[in-house]
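A single protein chain has been omitted from the complex, and every remaining protein chain is retained in its original position.
And then chain A:
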Amino acid sequence: MLRAGCQLLTQSTLPAVKTGSNGFALEFVRWRRKPRWLPVAKSKIFRVPERKKQTEEERTELMRLHNRYKTQLRSVRQYLREEVVRHEETSTVDHIVLTPEQEEAEYQALIAANAEWNATIAREREQRLAKERDEKVAYVHERLEARQLRDEERRERANEAVLREIERSKTYITREGLNAAIETALANPVDPNFAIDMAGNLYQGRTTSQLPDADPQPDQQALSN
């Protein structure tokens, strides 16, 4: 295939091959045989290849060896042919010869082996399933206990919240005490505004100011804060 590919490549550069020069830089080093359709090179036209010299002695010796070899090989081949025939006759590779009783016995033996195997696996499976069941039960118990604990905590928290609300409900403003509460609030106005001077003194209130007083009452609490 590589040679074919090489030929395909060289066909496009056929003139280059004929003139012996390569038109472009691509040159195959590995398969640079001369194509079969080119004639014999001019320098080789009148070259007569020299025959390998073989002495008479060597030729007769080789003849003797070849005759002997052929005889021996023939007998070896004969032996191997007989061996193959013998093997084909005695071999039971491609056809199984068994009587029905033997087949039945083999079948029963296989069934028994299979049953034994099944029993072993069933035993292992039973053990495994029992273990898994125990683990599952333990897990469920654990989860149930955890849930009980959680519920109790939650109930306790709710109880605390309810008690806290009951405690606070003592100071609630009810519909009956509404007027009194309004009056109290009007009587005690609260002003969250305040001012701070450079010394850090705190002056509470804007409209409820104590400024006209010559002696303001600075709240030292701001400094402490």
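Keep in mind that, in the parts below, a contact is a pair of C-beta atoms (placed from the backbone, for glycine too) under 8 Å apart; a residue touches a chain by one contact, two chains touch by 3 or more; residues count from 1.
The definition used in the following text is that contacts and distances are computed from a predicted model.
Only one of "NEDD8-activating enzyme E1 regulatory subunit", "Small ribosomal subunit protein bS16m", "Translation initiation factor eIF2B subunit beta" or "Ras-related protein Rab-25" fits the UniProt record of the hidden chain, and that name is "Small ribosomal subunit protein bS16m".
From the options A:Leu73, A:Ala105, A:Ala119 or A:Ile182, the residue with contact to the chain not on display is A:Leu73. Among the residues A:Ala41, A:Leu65 or A:Ala195, only A:Leu65 touches the chain that is left out of the figure. Contact between chain A and the unshown chain involves residues 1, 30, 58, 62, 65-66, 68-69, 72-73, 76-77, 80-85.
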